[in-house]
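Missing here: one protein chain of the complex. Every other protein chain is in place.
Let's look at chain A:
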Amino acid sequence: MEIIKTKNLSKRYNGNLAVDSLNLSIEKNRIVGLVGPNGSGKTTAMRMICGLLRQTNGEVEINGLNLSRNLSKIQEMLGYLPQQNALFPDLTVYENLYYFGAVFGVCDRKLLNRKINDLLEKLGLKDQKKQRIEKLSGGFQRRTAVACSLLHNPEIIILDEPTIGLDPAIRVEFWNLFKGLKSQGKTILISTHYMEEADECDEVIILNRGKLAGFGGPDELRKKVFGNVYDLSQTKSKNSFENVYLNLTK
């Protein structure tokens, strides 16, 4: 079942096309990677899908609903993590979670506290609960930021470079979390610059200069690039997704 669909989605900034006629169809319960060089339009596309930015042309449909006409209904289904941590540095982990939980409509105090404690446990933030964000390491700040996006139990989770700058151990933890969310039926759209992460996705969208340069499963894209000569037995570096990416974004 299609959960995110874009039709000729375009965004023009000062005469330049940041996103150019993007046609996407993302199935439910998938982890979809969004990759592309810096300035390829990943964040712009994500922000348009979240309703944070108005498109110049085209349409976005979420769960069969038109985004422009059903913005608040759709925003209830979405959990968005911007590129920045988007937290309040002067507040504690708990205070940030409580605030964003309330903003996203989790008004019942008991329920919100239960959700917060659950996420603190899942993301290994229990001991940091009462610490101010500004005092935390980058890894803990990012964990808090991810937790804030999950509080209202969204169906679709849109994460803009959630693992950037994190050490490998935390990245693995994050990916385990994302896979766990997928197993709960969630759909995850995740932008990344790490090709090994893109390789973990069910499908990958490759953007280049605002245009769709490739869309499909990692192996499908490998085949597209390397043709039928693609051979799983070949050395990893030759068949690596990084080479697929470099080939498609030339």
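Criterion: a residue touches a chain if its C-beta (ideal position, glycine included) is under 8 Å from a C-beta of that chain, and two chains touch if they have at least 3 such contacts; residues count from 1.
In the analysis below, contacts and distances are computed from a predicted model.
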Omitted chain, identified by the protein name its UniProt record gives, among "ABC transmembrane type-2 domain-containing protein", "3-isopropylmalate dehydratase large subunit", "tRNA N6-adenosine threonylcarbamoyltransferase" or "Xanthine dehydrogenase family protein subunit M": "ABC transmembrane type-2 domain-containing protein"
Touch with the omitted chain, as defined above, among A:C148, A:L177, A:M195 or A:V244: A:C148
Selected from A:L17, A:L53, A:I164 or A:V225 as touching the chain missing from the view: A:L53
For chain A, residues in touch with the removed chain: 47, 50-54, 72-73, 75-76, 78, 80-89, 100, 103-105, 148-149
